[in-house]
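Yeah, one chain of the complex is gone here, protein chain that is, but the others are all in their spots.
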Amino acid sequence: MERSARVSEILSWYGSDSPGTLTNLARILEHGRLAGTGKLLILPVDQGFEHGPARSFAPNPPAYDPHYHFELAIEAGCNAYAAPLGFLEAGAREFAGRIPLILKLNDHDVLADEDDPDQALTGSVADALRLGCAAVGFTIYPGSAHRNAMYGQIREIAEEAKAAGLAVVIWSYARGAALSKEGETAIDVIGYSAQIAAQLGAHIIKVKLPTDHIEQDAARKVYEKAGNSIGTAAERVRHVVQCAFNGRRIVIFSGGGQVEDAPFLEEIRAIQAGGGFGSIIGRNAFQRSKPDALRLLGQVADIYAGNDR
Amino acid sequence: MERSARVSEILSWYGSDSPGTLTNLARILEHGRLAGTGKLLILPVDQGFEHGPARSFAPNPPAYDPHYHFELAIEAGCNAYAAPLGFLEAGAREFAGRIPLILKLNDHDVLADEDDPDQALTGSVADALRLGCAAVGFTIYPGSAHRNAMYGQIREIAEEAKAAGLAVVIWSYARGAALSKEGETAIDVIGYSAQIAAQLGAHIIKVKLPTDHIEQDAARKVYEKAGNSIGTAAERVRHVVQCAFNGRRIVIFSGGGQVEDAPFLEEIRAIQAGGGFGSIIGRNAFQRSKPDALRLLGQVADIYAGNDR
Amino acid sequence: MERSARVSEILSWYGSDSPGTLTNLARILEHGRLAGTGKLLILPVDQGFEHGPARSFAPNPPAYDPHYHFELAIEAGCNAYAAPLGFLEAGAREFAGRIPLILKLNDHDVLADEDDPDQALTGSVADALRLGCAAVGFTIYPGSAHRNAMYGQIREIAEEAKAAGLAVVIWSYARGAALSKEGETAIDVIGYSAQIAAQLGAHIIKVKLPTDHIEQDAARKVYEKAGNSIGTAAERVRHVVQCAFNGRRIVIFSGGGQVEDAPFLEEIRAIQAGGGFGSIIGRNAFQRSKPDALRLLGQVADIYAGNDR
Amino acid sequence: MERSARVSEILSWYGSDSPGTLTNLARILEHGRLAGTGKLLILPVDQGFEHGPARSFAPNPPAYDPHYHFELAIEAGCNAYAAPLGFLEAGAREFAGRIPLILKLNDHDVLADEDDPDQALTGSVADALRLGCAAVGFTIYPGSAHRNAMYGQIREIAEEAKAAGLAVVIWSYARGAALSKEGETAIDVIGYSAQIAAQLGAHIIKVKLPTDHIEQDAARKVYEKAGNSIGTAAERVRHVVQCAFNGRRIVIFSGGGQVEDAPFLEEIRAIQAGGGFGSIIGRNAFQRSKPDALRLLGQVADIYAGNDR
Partner (left out) sequence: MERSARVSEILSWYGSDSPGTLTNLARILEHGRLAGTGKLLILPVDQGFEHGPARSFAPNPPAYDPHYHFELAIEAGCNAYAAPLGFLEAGAREFAGRIPLILKLNDHDVLADEDDPDQALTGSVADALRLGCAAVGFTIYPGSAHRNAMYGQIREIAEEAKAAGLAVVIWSYARGAALSKEGETAIDVIGYSAQIAAQLGAHIIKVKLPTDHIEQDAARKVYEKAGNSIGTAAERVRHVVQCAFNGRRIVIFSGGGQVEDAPFLEEIRAIQAGGGFGSIIGRNAFQRSKPDALRLLGQVADIYAGNDR
């Protein structure tokens, strides 16, 4: 297989990682419809744990079945499929080698919601190897009172994962009593969250699409003084990518809750325009009928492939 | 022994597990009166620890004796007998090989009741091997402030148990300050609890029989919109099974507190009608005289075997 | 040495234990004046740590000397002598092989008393082997907010001790903010404490002599309904033995604070009448002059040997 | 399942083993056509490694297929199937739980035959757990210059296997430059080989059927003086059982090379008459057509079940 110049460039940013980790990054970057473009479209399905099964899967009942998501990710031509231990265990043999897998190593439920959320460890690097995964995933909550413990956990896990040649994906979602609800997606907070994940050694960073809200006064002054343009979604995406080592780390954006097609695709175009590396789309994928999901994900892939109509 | 088509189908769901774990699952599925049906009837006796000995055993004093429960489980043709370390240690040599054993690895007493309950580790995977067990059992309390630590413990234990070829049973009982008393058996909460246990990698999941109460507002909207039928017990059982990977994980239901025969058997019929995988019946078994218990468990087995009269 | 039928019967209850552990149990059961009777008289001296030296030893100053207790236990014909690390280290060479030793592995002081007491680890299984002990001892406080951690500790220690062929003695003393002072010796609580220790895998269980107080409402209903006779001390002892696996575990009773001879011996007679396995007597032994102690312990042994006059 | 008195008696001999190991012995003793009789019929297929595939399987080509042997053992109602790692790996998932498995942990090929043969380690206790085995098997060559190293290996493996609750089977085959060819099956050597395996801690011992040759002069004098009757095959079997702790260890006899039915069944009758515990029959089973093998093994089972015609 020819290696595209863009994938070579991206891999060149990870000079402290082993060829094993590069191999797994390459497996992700060179799989599916966006193979070789340097763009990523990932299907994540941890919502059964994170939000509960009915809230997640009732809108499209076939999605209660773990095989459904393997099939959806494969048919949509995604680069990878990410899920907690149970969902991967339930299909890893049947779909072995058909799509790169990302094992989410921690999870959080909403049966007891807290001001300062934490996550439970629900998988291990050994599980990821046993299941044939290309990467491990881990959520951190910058802003939570538990964040330092979480950073410490991912540090230890990332060290182990890298020694085993796996890639590390960090879901960096600011939350906690110290932040306003609006602040969770504020441009300064999202940029900061991306930076923290990058400093923690993530190869791929997942954040929410930022708004133009600025949460921290100290940040506001700087933005104003520096004249950062953060007025459009594309500008904000560009700034987040800048915050992740000036583009030397892969930053992808979550698809958020279920929405109408038009505004959703506008977001994708903004990510593309701002130099984002792609999307990780869960609910907007598996909460639709499969034909509808394949249609929408096809449009997303077209945008990232530069074939937008 | 011929392998029934149903047992083969059930085992096929566990493709990420070793032949050793499948062997132990098969030992449970092919033992006792329901052998080969794919249905399970398990005798659990952890109430001496969980509720105290007098509350548990005074209604039927022979039950103070640990040998009684081995005998009851064997005579009733149960698939397995589950208990804490001490009860299994007190009979494992005498009854070696006569019924599959499940060692409960954590327990909780009510000498100091808490809003957010936790469990103590009271056994190990090495104990389970030493005692000849087919599986380990573990309780989690989704909804408790301690749940993340519990999830982390079972993750570690399950990894060790699976490496040793054992099966993993999770008792998933939502409890905690964040939940109303009614919420502990709400349909949304029970479904969520089953999902969490499945995502944590359980092979067999034990939950309580759900009511039609809905605890979480976010879930209520979904149930209403999706038109999920949860009006009858059978419909609710079907939904819980759906929540456990659309039927790809074994879900069994606890027998609850001591009740009259008629309503109890109605519950069993509802579990059977809803596609549940069976029951784990403690107090309604050992708190009766043995002849009465054998009669009742015989009726339960008849229902699950499709011989209901 | 002929093995008495009673000792053979007792050893037969421990079928999950190794011959090494049986050997150490047999060493205890077949030592001293009660050798072969299946009854136990143990001298425990952890009060120097638990209550302070002056409170413990000033009433009989020779007791400040650790050698004193070895001598007292040997001269009184006790089955074993139990103490913390320091006391055993101070005499283990001089008295090597002269009496079975039990190393208490955790201890608690009263310099800072708490509502929910905990214990410190003060010895190890390796210490017990190094000092030639037959058993390790461990205190749990059912009812304390720290109980789950304590259960987890003894689980780990018991696994290690059993692997090394040692016996495990659990001091099960209900205490904590959740219990009334009276509740600590309530019949339901003592029975529950004995059950918990048995479920944790103890070979020998030490509890306090229960009163007829009932602490838990749920238990009261059961006692009333079941018609358990708990009116006399002997009846209560019988119930506690029942709560410890229907007599399949050795349950001994602590001697309590210093009292007059007559009521003290009445308690011994009640333990004997109720089928208890003996006593562990500290303050009523070492807080008297040695001749007086030997006289009293002789009377206790006579009662347990069936030579009561 | 009722436990037969004979199986209970056999299990009672293994008092230093854990309930886990007894459970696995019971699984073997209570499986197949001879379940509960205390007699064993085991199918071993290590000849592909030991003698080469063509010599082993060409006489009955379906036997090249590893599934064939699982099926043969199951259809013949054997108590267990024993094979090296590769053969078990090739069918353990498909046949999980259908027959007790014994993983042979060492093997020897004849591509370079030696005066003093040795074996290679080819599996581990962890493999046995992963594959769901009830026991591990190990060959020793008493008489070989390598025997002490082999004894040391099995000691270490047996310790690990017993801690994991597995049973230990030792193939004790005297060979080596120090022995004459006749001496390999001499009555004194076979008796000695059985004793060594028993002293090494085997639960089940496999030897060849002895002849009336006596290899060692020192032994000859003793046999003559003691007046041991070793004139008939049954008498020799009885003596070998005597050499294995006077009947307190299970001793089974190998079926040897392919022979005619009549002399073969005479050997079985001699084993039965001499109090042997059964046979482990490889080549006389899998080197015939399956119908022929099932017929012959059926006759063997009839003899051991006491239904000989």
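The letters A, B, C and D name the chains in turn, as written, and every chain counts its residues from 1.
The rule is simple: contacts are C-beta pairs under 8 Å (C-beta built on N, C-alpha and C of every residue); 3 or more make two chains touch, one makes a residue touch a chain.
Model, not experiment: these values are computed from the prediction.
> Identify the visible chains that the left-out chain touches across the whole complex.
Visible chains that the missing one touches: A, B, D.
> Out of D:15, D:86 or D:152, which touches the unshown chain?
D:86
> Tell me which of D:126, D:219 or D:305 is the one touching the absent chain.
D:126
> Of the residues A:165, A:201, A:247 or A:298, which one touches the chain left out of the display?
Within the whole complex, the residue contacting the unshown chain is A:165.
> If you put the missing chain back, which residues of subunit B would it touch?
Missing-chain contacts on subunit B: residues 15-16, 18-19.
> Using the touch rule from the top, list residues of subunit D that touch the missing partner.
Those residues of subunit D that touch the unshown chain are 48-49, 51-55, 58-59, 61, 64-67, 84-94, 107-113, 118-124, 126-127, 130-131.
> Tell me where the left-out chain touches subunit A, residue by residue.
Interface with the chain not displayed, on the subunit A side: 1, 3, 11, 18-27, 29-30, 74, 92-93, 96-98, 126, 129-133, 163-165.
Please note the rule applied: only the chains that are shown with their structure count from here on.
> Which neighbours do subunit B and subunit C have in common?
Where subunit B and subunit C share a partner, that partner set is D.
> What angle of turn lays subunit C on top of subunit D when you fit their CA atoms, given in steps of 5 degrees?
The superposition gives an angle of 180 degrees.
> Of the pairs A-B, C-D or B-D, which has an interface that repeats that of B-C (more than half of the contact pairs shared)?
A-B
> At what distance in angstrom does the C-alpha mean of subunit B lie from that of subunit A?
Between these chains, centre-to-centre, one finds 36 Å.
> Need the CA-centroid distance for the pair subunit A / subunit D, whole Å please.
So the centre of subunit A lies 57 Å away from the centre of subunit D.
> For subunit A versus subunit C, what separation do you get between their C-alpha means, in angstrom?
Those two chain centres are 58 Å apart.
> Can you list the residues of subunit A that touch 2 or more other chains?
none
> Counting only chain pairs that touch, give me the topology of the graph as line, ring, star, complete or other.
Other.
> Can you work out from the touch definition every pair of chains that touches here?
A-B, B-C, B-D, C-D
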